[in-house]
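Dumping the structure here so I can ask a few things about it.
All protein chains but one are shown at their positions in the complex.
Per-chain residue numbering starts at 1, and chain names A, B and C are given in the order in which the chains are listed.
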Amino acid sequence: MSEETYDALVIGGGIAGIESALTLADMGFKVLLVEKEPSIGGKMALLSKVFPTLDCASCISTPKMASAYHHPNITLKVYTEVLEIYKQGEGNFEVLIREKPKYVDPQACTACTLCEKACPVIVPDEFQFGLRGRKAIYIPFDIAVPKKAVLDIKNCIFCGQCERVCPTGAINFLDEPKEYKVKVHSIILATGYKLFDPLKKPEFKFGQFKNVITSMQMERLLSPTSPYEGILKPKDGGEPMKIAYFLCAGSRDLKLNYPLCSQVCCMYSIKQAQLLLGALPLADVYIFYIDIRAFGKGYEEFYQQAKAMGVNFIKGQPSLLDEKSDGTVVVTYWDSNDNQFKVDEFDLVVLSVGLWPNGDIAKVFKNAKLELDEYGWIKRIDENGNPVKTSIEGVFVAGTASGPKDIPETIIEANAAASQAAKYIIKYKR
Amino acid sequence: MSKFVERQRIGVYVCHCGGNISDYVDVKEVVNAVKDYPGVVLAKDFIFMCSDAGQKMIEEDIKKHNLDGVVVAACSPKLHEMTFRNVVTRAGLNPFLFYHVNIREQSSWAHRDRKYSTKKAISHVLAGIEYVKLASALEKIRMKAEKSVLIIGGGIAGIRAALDLSGMGINVVLVEKEPFLGGRTARIWRTHPNGKKGVDVVRGLINELKERDNVVILTNSEVTHVEGFVGNFKVKVHVNPRYVIKNHPRMKEAIDVCPVTVPDEFNYGLTTRKAIYYPYEGAYPELPVIDPKACTRCGECVKIVGDAIDLSQKPMDLEFKVGAIVVTTGFKPYEPKPGEFGYKEYGNVITLPVFDRLLDLSEGGNKLIYNGKEINSIAFIYCVGSRQIPNGSNGKVNEYCSRYCCNATIYRASQLKRKYPHIKQYHFYRDIRTYGLNELLYLKAGEEGAVFIKYPDEEPPKVYGEDGKLIVESKDVVLGGDTVRTKVDLVVLVVGMEPYDTKKISDILSISTGKGGFLQEAHPKLRPVETLKSGIYIAGTAQAPRTISETLISASAASAKAASMLIKGEIELEPRVARVDPEKCNLSKRCVEVCPTGAISFKEYEGLGTKAWVNEAMCIGCGACTAVCPTEAIQLNTLKTTQIKRMIEAAIKGLER
Amino acid sequence: MEIYLERKVKRMEFELSERIKMISGENVFKCISCGRCTAICPAAPFMDFKPHQIIHLVRLNDERAVESEAIWLCTSCMYCSERCPRDIDVARVMEALRAINLRKRKDVVALRKLKDLKKLPPMALVASGRKYTG
Partner (left out) sequence: MSEGYEPKILIFSTEYISDPAIDLAGLSHKDYPPTTAIIRVPCSSMIRPDYILLAIKKGFDGVFIAADGEECPFRKDCTEVTSARVDEAIKLLTENGIEPQRIKMAAICSVCTDAFVKALREFYEVLKKLGPVKRDDENE
């Protein structure tokens, strides 16, 4: 079997990976872009609007996703994992990758959604963060790229309905994983982050009180492709009138052994607050904070704007929550602004969950050590010289794989990684 | 322009999409409606046009029937426009003679009534046919580009960009206004995270730069004029004399012998230097400079090193051709107004950059001495010159957050603790913004005993003297507004960043500045290091306050973008640009007003005089000019005004069937 | 190390925060004033200084921390310690503050002087009763 060769392997098809791949491809390098989910786009594709300009997130990500899909220099592999990487001297990496079986022939699938309609199995939709169900055979989300159905075999009951309705005969229950080796000259890690799981912090009552949701769920509710077509309380489907944000949920917490700040929660909460005031003009929004970290370009102004719009910022965090029978959450807190003890009722509590490391990628390097920091983020070994360098020469890191970052920084860093990879390829490509 | 012949041999292909379209659109009806339409030689339907069989069919038809235009009516162009473009190209037809009509997302899926969706589909297909009839064959625009980049600013951002670009085989001209490279970073005492000195950070980068043979470094120089456009900029650089021409083994003696002493600006006047000097050990270029303002032309130094110094050296003006420009002009620290927190009023109120130099100069001992007095307690006041609240009377205020200061100060706090454990620290802050991984610094500084006191946004602390001591008095938010007073030996004002002379550079390059005077990117997320002017990139603190590593990252990113434009030595542009028919142009100049990139100017046409002209390298193809031209002289070549008009007429025919 | 500390204690030249650190082992400087200890504290509504303020006072070397009523109202329920994101054992700091008083043979809370006596959780009364015997 002849091995394919690429100039660069980009692991992770979120906005960082897409941007790195596009920049390298524009320079004329051949890029292999690998994404483990069935669609590229990562977390950004699921956001509503982005701070501080309130641009619509999909207006930024969709064109980039499409050009990554169509770029003649980019080979895109979705639903694909990197299993093993061996470094064979400078400028040479051997990579073992596995394409997971989709059970749907992507060439034949026309994204007609007939199979989705026919499928009788409903499971929670991970792309809607459990706010809605999806079928066992499904197209990941509205703006997925590539827009092809995937069969989730774990939940499939093999009823064959999809096969019967598929007009192109794309369904293949006998599909098998494909494993093969490729050679690449350099690697960019854009593996991103995972969201903090609020179940680890039972005091927030996530999972116990229905009207306690995460900020990512709120992001979906606010987005134009919202699962409910509106902002509704999960408990009774009513419109929330008083909403609380708890910042630093899963960040700056030594009890969780994770003292880092997640960098974006303050800003996305302020953004969501502004959007909420737009969507629900009569609603009151409270943000409970320790320090408001509005540090980027235009962020402080955005924070002041939210204050002027009437978002209530309260220095002081609650930690005692109670639920009334109608689902209202009773919150006790100390208000430093008024120097008062308060007990307040909220229709909806949003946990501004933090960004946690996704350091699994370190394991795939078999004969070289990818250093992680003590919390699991990929370590930058030359912070003040060449910040995108990792402990392995020729392997670069982009975006949130090396620590929490906002979108502009992620995109800038993706380009920086591309530039370092390009230099490395030029130096060592034989 | 030449008389255009309409395309007469168009093939129309209507896809069933396996029922996705045909269930709600009568595909046969669509084919029947268009097959006898003028200009159409054949119309076919097929179950899956995008399938191999469908593609082959189109390819063969083009060859067999000598088609000169193709319309495919299928799904959204986002999905398969590329596929069919490639099919058409494979068959030897220009890809711009193809039009993709959407009858799935915008017809069969949108409407449940077969009659209406069919009408709408026909309307779209007819419009598509009219488009193709008037379409012109287009090629990508290729232009030769200079494979070289001008970098303005020799701080770490400029050096990083120079390293990256030269490493990708692109020639670099690095222009620095000061006599030495390294910018503000060289003055930093210790940098996060490993306590490296600022000068060592700079030195590390410069050592790498020394190995490059495709970088021209011009210090003591300024860019005075820039003209041209992406790929072909003409740049004028004014080089001020250094007076020291080459190195000499006795150069040190020559410096020692200089009789002039002036305050050393590198150390903010904490020390003095000679008229001939190096700012610090190991500064680059490794050649001292003579400060013409301080030098008395006494000639003492010349006596020692002879022709290594030429006091009669004249300034030079150089000219370069470059393909792109990276602007990394950096920042300047905010200078507090006299009286602001006791600044200039009390001797022991200094700013953070000065404090940094003080720490660096005190490296040797274990006591920190300022103004002849030992320092045992320090109060840091945050947000000086940042997050200022406009109140209508105080003129220009910096509303933005300067981003680096919390991290920098808190890192200093830890380093200070390590070196001078006895010094008590009080930090008066509004919000501690040690974002991301920097939070560890805050945690550490706290663990080590730094006291943090949050003051209210509207009521900053007061600084005043009492019995020869400085008092900082502030309200404490945590204690519900109680007043806290502390006696300290030194007050350090944590000053923010202000853009450095961006007005001047933005005028020379005609790029824009945004809020606070920082250079404005084209789009914070889509094009974060590009400006609206193609070929000009920005990085580092000239764009926004940043830390060292963020500055380096943005410089690398700007290099990547500049390189992807120039690396092939030619620029490839999409053919979607506006063009002027000089015969029709009546010089209304409305196009010039509406053009977002300044691509339209005027040019002499033979026999026609001065008429509008589009610089294709600068045109982004928005078409706004075509909407305002009174004579329709300017046209987008992928979507001409006549095309749109004919499409409108055709579309209504479809709906009215 | 040990000896050095001993000597200092006898002379009582210590800063409050250091004394607290010696007695309880807790470093109050880690506090980021998030207020979670106060929000969960069942006795906080009755305290003159709230738990997070007590920590801040200690950090500021303010004697009001030692003299406050709050430390006697603390029920040592440990909720505050459990919730602290910076892992400060707030209840231990409270105990240390009480210890400082008790070592000075200074009993502070006179139950009959307390306002809102009836509203106090019974546990607070029990706890403060216990503290008298310290």
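The criterion applied here is as follows: a contact is a pair of C-beta atoms (placed from the backbone, for glycine too) under 8 Å apart; a residue touches a chain by one contact, two chains touch by 3 or more.
Just so we're clear, the structure is a prediction, and the values are computed from it rather than from any experiment.
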item: In the full complex, displayed partners of the excluded chain; value: A, B
item: Selected residue (touches chain absent from view) among A:58, A:128, A:168 or A:251; value: A:58
item: Full-complex contact with the absent chain, from B:7, B:120, B:546 or B:561; value: B:120
item: Missing-partner contacts on chain B, residue numbers; value: 76, 78, 102, 104-107, 109-113, 116-117, 119-120, 123-124, 127, 526, 576, 594, 596, 620-624, 626-628, 636, 638-639, 641, 644-645, 647-649, 651-652, 654-656
item: Interface with the unshown chain - residue positions in chain A; value: 53-56, 58-59, 62-63, 113, 142-143, 223-225, 229
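Convention: only the chains that are shown with their structure count from here on.
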item: Higher-contact pair (C-beta pairs counted), B-C versus A-C; value: A-C
item: Inter-chain centre distance, chain A versus chain B - centres from mean C-alpha coordinates, in Å; value: 26
item: Junction residues of chain A - those touching two or more other chains; value: 252, 254, 291, 315, 336
item: Multi-partner residues of chain B (at least 2 other chains); value: 432, 443, 454, 478, 480
item: Complex contacts: residues of chain A adjacent to chain B; value: 23, 26-28, 50, 52-53, 55, 60, 64, 66, 70, 108, 110-112, 114, 147, 167-168, 251-252, 254, 259-263, 291-301, 304, 315, 336, 339, 373, 377, 380, 383-388, 403-405, 407-409, 411-420, 422-423, 426-427
item: Residues of chain B touching chain A in the complex; value: 17-20, 48, 50-51, 75, 78-79, 82, 160, 164, 167-169, 191-194, 196, 201, 204-205, 386-387, 399-401, 403, 406, 431-440, 443, 454, 477-478, 480-481, 515, 518, 524-526, 528-529, 543-545, 548-550, 552-561, 563-564, 567-568
item: In the complex with chain A, residue positions of chain C that touch it; value: 32-40, 44-45, 50, 52, 83-87
